[in-house]
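With one protein chain withheld, the remaining protein chains of the complex are depicted in position.
Then we have chain A:
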Amino acid sequence: MSAQAIQGRIDPITAKVIQGALEHIAIEMGYKLMRMSYSSIIRESEDFGAALIDAQCRQLAEAKQSTPLQSGPIPGYIRGMLKMLQERGETIRPGDVFMHNDPYGGASHGPDVAFVVPVFHKDALAGYAVTTAHHLDIGAHTPGSGGIVDAIDCYAEGLRFQAIKVYEEGRRNNQVWHMLRTNIRLPDLVLGDMEAQIAAARIGAQRYVELVERYGLPTVTAATEDMFDASERLLRAAIAKLPDGEYSATTYIDGYLDDPNPARRDLPIKVTIRIAGDEMTVDLTGTAPQVSDRPINMPFKGTVDCAIWLSVRSVLLDSAVHGEIQQNEGLTRPIKIVAPEGTLANPIFPAPVIARFCPGIELSNAVVQALSQVVPRQVCGGCANGGGLLLAGQQGNNFWLQVELFSGSYGGRWQMDGMDSVDVLYANTRNNPIEDIESHVPLRIERYELREQVAAAGRWRGGVGSIRHLRFLSPGSASVESEGHKYPPKGLFGGADGTPSQLVRVKTDGSEIQLPSKLPHHPFAQDESIVAIRACAGGYGNPLERDPQAVLDDVLDDYITPEQAFAQYRVKIIDGKVDAAATRAARASA
């Protein structure tokens, strides 16, 4: 990599020292939030974010532990919050703490509630310390905050907070907290998590003030401006290497496969990437119209923009290749995003959006596929989508709730098979340990392992999906938001398409019912089960070019059968060994 002289606003040493300090503050916020929080979706699944934002609403640093889709939208939350305050003629004062989750005001979706602590230095606003987290419940029409796939508008999705002061000049606004407690299921958990968010954000604010006091605001600002510029130059340099031109890809979401209304299913997401010099425009024209009464629309700010920024940087500034590069404002500057209003990618209020997660993954898939035309060795075959399953029930006086986030898997990559059964693209959460779940809620996990005989063939095969079988030990309910029951992840450069997901209800008599990828709140009897069979991701490259030894390994590891080895790869396996001559002959005549 060639180094070139860049004249910054301040000396590069001080700039680096300040940047390092900012990163550490964000990490400390994330660390404390993760460890203090109550609900499994934050502390086990790590579905939370933490970031420092400057007075101009630009992201300075984010917590490394957080999931990308949580930290990425934070600057947008602040912009939305400020717009709301301005409209209402309200001001920000020292000691205020704001709560904000308006998906039409910068939030990613309603359950991801931000708590914002403004940072003051010498009576002037110097920035914000912010935490976001996915809350278990925000008072939607059915229990929980996942699988709300039948909300008909934003009002049905749960409570909306537009720049609400939960603390005013240091005084707790008890009326707000009373209202939250009344309107949210599991108030102890949710309000505990909210308190943890505030505590973590306050620590960030305190550290940020200390930093500003040590160096002075002008120096800190100059260091951060240099940091943005450096990040921007990195991405511009990477874009400039790509040939100018227009590159398109389209992916599809199931939508509501069991719905009689065709406008609610088989919906395209189209991405056109235009590269001109060191800039990129991502145009979503051609994407399906919004579904006005189903919540699979994606907030333009908070989901669409983040999905694009994060997919682009994961390909062009892959951290396995380029080392760690802080996600900040600079990495968004060279990318322009266009999405026509009234589409899935830019819905009009009050179109519901709470189940936007899976469409966002397909959008990311489309971005990666469009880029595969210019950087074929930095991308992967289609990734298997994730989503989530929400289980709930009543045991005596106790209401219980368990969020199961589905994993996806990565498509095959240049010289590497895809990653098996992991969270993908803009999400990076974690599953809950079986030994934790069964110790705390009335569920039995009957099975959790990889699928067999369905891996997508390729020179480098697609990642393998998992099967997770959960049985209710007492009556309860389930809600599901997922994708990919109809549309499998796409293969790339001759690799096979992946295998779709399935969701099965097993009744007490053993009979099975196939469920669609969207299941609104539905009762389950004791001893009934729900089985999540997750998609396998797409293959990469011609299967006939796969190393026969790798094919043999897949047979020995029971991913594929010897018959599949021959049918898909033309590799002849006899007695646990590759028959090299037969393989050569079969491949030559294929």
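Definition applied: a contact is a pair of C-beta atoms (placed from the backbone, for glycine too) under 8 Å apart; a residue touches a chain by one contact, two chains touch by 3 or more; residues count from 1.
To be clear about the criterion, contacts and distances are computed from a predicted model.
Participant: I notice the complex is incomplete. Of the names "ABC transporter ATP-binding protein", "Branched-chain amino acid transport system permease protein", "Hydantoinase/oxoprolinase family protein" or "Cytochrome bd-I ubiquinol oxidase subunit CydA", which is the UniProt protein name for the chain that's not shown?
Facilitator: Going by its UniProt entry, the chain not pictured is "Hydantoinase/oxoprolinase family protein".
Participant: Please identify which residue in A:Lys16, A:Lys336 or A:Arg584 touches the non-displayed chain.
Facilitator: Of the candidates A:Lys16, A:Lys336 or A:Arg584, A:Lys16 is in touch with the missing chain.
Participant: Thinking of the whole complex, not just what is shown, which of A:Arg88, A:Arg172 or A:Arg447 touches the missing chain?
Facilitator: Touching the chain that is not displayed is residue A:Arg447.
Participant: Of the residues A:Ala392, A:Val422, A:Val551 or A:Val578, which one touches the chain left out of the display?
Facilitator: A:Val422
Participant: Of the listed residues A:Ser319, A:Gln453 or A:Gln514, which contacts the missing chain in the full complex?
Facilitator: That would be A:Ser319, which touches the missing chain.
Participant: In the whole complex, what residues of chain A lie against the chain that is missing from view?
Facilitator: Its contact residues with the unshown chain are 1-8, 11-13, 15-17, 19-21, 24, 27-28, 31-32, 34-40, 43-44, 46, 64, 67-68, 188-189, 192, 195-196, 199-200, 202-203, 227, 229-234, 237-238, 310, 313-315, 317-321, 323, 325, 327, 330, 368, 378-380, 405, 407, 410, 413-414, 416, 419-423, 428-431, 433-436, 438-440, 444, 446-450, 466, 469, 556-559.
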